[in-house]
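Note that one protein chain is taken out, while the other chains of the complex remain in position.
Let's turn to subunit A:
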Amino acid sequence: MGVPAFFRWLSRKYPSIIVHCVEEKGKECNGVRIPVDTTKPNPNEVEFDNLYLDMNGIIHPCTHPEDKPAPKNEDEMMVAIFEYIDRLFNIVRPRRVLYMAIDGVAPRAKMNQQRSRRFRASKEGVELVEEKQRMREEIIQRGGYLPPEEMKERFDSNCITPGTEFMDNLAQCLRYYVADRLSNDPGWKNVVVFLSDASVPGEGEHKIMDFIRRQRAQPNHDPNTHHCLCGADADLIMLGLATHEPNFTIIREEFKPNKPRPCALCNQLGHDIKDCQGTAREKQGEHDEFADTMPASEQEFIFIRLCVLREYLAKELTMASLPFPFDFERSIDDWVFMCFFVGNDFLPHLPSLEIREGAIDRLVNIYKDVVHKTGGYLTQNGYVNLERVEMIMQAVGVAEDNIFKKRKEDDEHFKRRNKEKRKRMKAEQQGPAYLTTGQFAPQALGGRHRPEPVHNARHQAYDMRMQGREQHNKDAAQSLKAMMRNGGNSSAGPSDSKDSRGMKRKAEDSDSEPEPEDNVRLWEEGWKQRYYKTKFDVDVSDEDFRRKVVQSYVEGLCWVLRYYYQGCASWKWYFPFHYAPFASDFKDIKEMFSDFEKDTKPFKPLEQLMGVFPAASGNFLPATWRNLMSSPDSSIIDFYPDDFAIDLNGKKYAWQGVALLPFVDERRLRSALADVYPDLTLEEVKRNSLGSDLLFLGKSHPLFDFIRELYRVETQEGTEIPAELCHGIQGTLNLDDDPILPDKPVKSPIPMLRDISQNYSVGVKFKDPQYADGFVFKAVLLSGAKIPSPVLKPGDWENRNREPWRPRLGFNPNRQQAHLDQSGFRALGHSMNRNRGGGGQYSNAPPPGNYHQGNYRPPHSGGHQPFQHSRQNSFQGAPPSFQPQFPRQQQQQQPYRGGGHGWDRAMQTQHSAYHQNANRERGGAGQGGGSGGGGGSGGSYQHHYNQSRDDWHDRRDNRGQHHQGYSSGRGYPAPPPSRRYNWN
């Protein structure tokens, strides 16, 4: 979904939906990589049945990665894709189905967005080259140093579009990959693999949804299938909710905002191309040994648990005293629908609804207000009740005026604050120009060191003087070096980067970046008129035009919802404007929409290429087709501007703005193409045809012999899958023309990978189960579906239970907790103490990320054992409380923690949980020796700890056996040390 902020908003509001993936890494032994055995239980303590890959989310980072060097050629890209899939397979370990879906030809509604992306990509590529060139000249003239320009062919990411040769090759390579893994990887041997390549129409994630929808509508479907969908788009969350499957998890790369990117000119981190100074590269490590390593670690994965999101939504949406019975499933559908107002790939979002401004919360509030009046839900099974939607829209419309005013206020407030912050930062950064050193160094008042008499003052002064001079010399040498590297040409003056005055002025200039002019001024009276005038170039009095826009938008809402719940209603429909109307314009919309045109057909792949590519990417098309994109005599030349305007539309960055591209006239496109169709080669005709999904499986799968038999008897008609052979999955099988067959070697399409001489897999065409025209897929929970155990703390927990609430952080509610025994703690404390030093044993500062990094003060008082510390202190009469003790324990646990992100949260929850325990003990049982009043000594603390731990052991033993497989004793990494302190 075209809302980058959506995921961020969701994960902040509903933090528990995120679980960090535990990934078992392959080990290396004498240079040989030992693959991970994925037949073993999933280290995430959950078993997934089906893994779905939205392949475009994999292809893009593998072909033009942002955080590592780009692959050199297509073969390397393919291998990168294979490795990425392997990695996901290892994390998720699906037991039944692996579904790989590559984007095929998209519905027309999506094509406008694709078109805009591709035109932009092409334009940005050109502009980046230009800017690079310009900055380069400038920097070199100023005497900066830049590495020589590499003449590298830029990978045109536009080739990741159905119909290109690249996509065709990719499909071939994936077939090879699947055959190889099915034949050789034990983890794959019982998995059915579906491959839906770019020749099958539909967006990847929607092909996946179609598969799920069609499976769950047939009687053999297992209602408790655990689905895992891979992809970063926020709309996957919507799609997952729309399935109403109780076990649905999304896996994606961890979202890291503002990841540093190296400057495009000098490849150094820390600045933008705009601020490049062309200074010499800093050494990485003492001997530049880390020169080519990226500082960022490997991207980690997270799970998004939709069942937890459902719990959150249940809390938020449940309404009492409704005039009709409350149905949670339907309120979810309404929530999904309202999210579309805020943004989706097919419609521009309403000007008043901005996700960053809490638009969804606003909508939910309005929804709960209005639902009493509407007398029912907004949607059912993906069909919209427009009358009720109008009531919501009108309620938003009432607030519109205020929203715009508030937006302006916030914006100004934000700017002001930013400016002040920058000022402050600058003031902080400016330390004194010169500091005395050695015994003259300034010392804090009240420090431990008493001032000592000055020794040998003259010598010290001399040293300081010399030091200063040396620094000057170094600076001069530096600028001289830079000059010489640039060939000492006449234009390179001495470097002036050290000139502090010049620097400062520059910084000030960048403060006052010019603001985009905004003619609409939504916060001022008359905004509606100005909006329609500037954006649509019509008067507000032009009621007909306004209604046209509203009607198209209403159609759009219906189309999008239907798309998510029932599949593509019309391949032809699209929103024919660049901007959305206001919420207050949604009046009398009930009659605006009846139904979509039936039996529309998707474009052919090459037709779609003509529809989405700029002329600059014409090299992916046959010559005569390409000619249509540039010739003045072409009858579709108007589709291909070589430059276009971008309306920032109140935003700051070009990529947020609206690309003002003309729309494609389908009739003229088709008739122009009719003339050049005969020019296609056989190969191109093949690429242009619509293909079929494929199903692959290995020798030990129960369905294997069945398919083999189909090939033996050469059945010509489709054959249904016997449900009992394949976990209740249904569909029609057809023989493939060029099949992968057992014992038929598979040739490797990639030179660096070997052929599969011993092939044990079989492939066959697959078609989803078909349903009658007008069949409506029900958006309900299936009977027999078991809702997973709750993760969130019930609101009435305190009233019902005397036990404190234990936060549930992973998939397994009864997960095993890591623990150390006493000797472990001793060993740990011993070695940790040595490295860390006694930087305040009661310090509340969280431990640093790398515990061996020496940014702590060296020990003053020698190494102590942690437990002795507290004891010692208690001898001295300073009663240590439990609280300061706590961070120490945290520090000791550190080596066992799994991911980086969960740390803060885990710490908080543990902290409070710990407090609870401590308080309870203090007030209640009092069994713990001297633990009364203001807190016990360290010794008693330790005593406590042991005792309670024993309790905890007992408890664990009493638990059921079902999670035995996940115990850390079997060589899986220990799970993060959650809830360590909840022994009782």
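Details
One rule holds in what follows: a residue touches a chain if its C-beta (ideal position, glycine included) is under 8 Å from a C-beta of that chain, and two chains touch if they have at least 3 such contacts; residues count from 1.
Please note the rule applied: contacts and distances are computed from a predicted model.
A chain of the complex is left out here; the name its UniProt entry carries, from "CDKN2A-interacting protein isoform X1", "thioredoxin-disulfide reductase (NADPH)", "Ribosomal protein L1" or "Trafficking protein particle complex subunit", is "CDKN2A-interacting protein isoform X1". Screening A:F155, A:F255, A:F326 or A:F663 against the full complex identifies A:F663 as the residue touching the chain left out. Checked against the hidden chain, the listed residues A:P41, A:G567 or A:P641 yield one contact partner: A:P641. Across A:H20, A:K123 or A:R562, the single residue that touches the chain missing here is A:K123. Check A:G31, A:P69, A:P632 or A:G784 against the missing chain and you find that the one touching it is A:P632. The chain omitted from view is touched by exactly one of A:A232, A:L322, A:V540 or A:A654, namely A:A654. Those residues of subunit A that touch the chain absent from the view are 123-124, 127-128, 130-131, 133-134, 136-138, 140-143, 148-149, 272-274, 486-487, 489-491, 493-496, 499, 502, 510, 513-516, 534, 536-538, 542, 545, 548, 552, 576-577, 615, 630, 632-638, 640-648, 652-657, 660-663, 665, 667-668, 671-672, 675.
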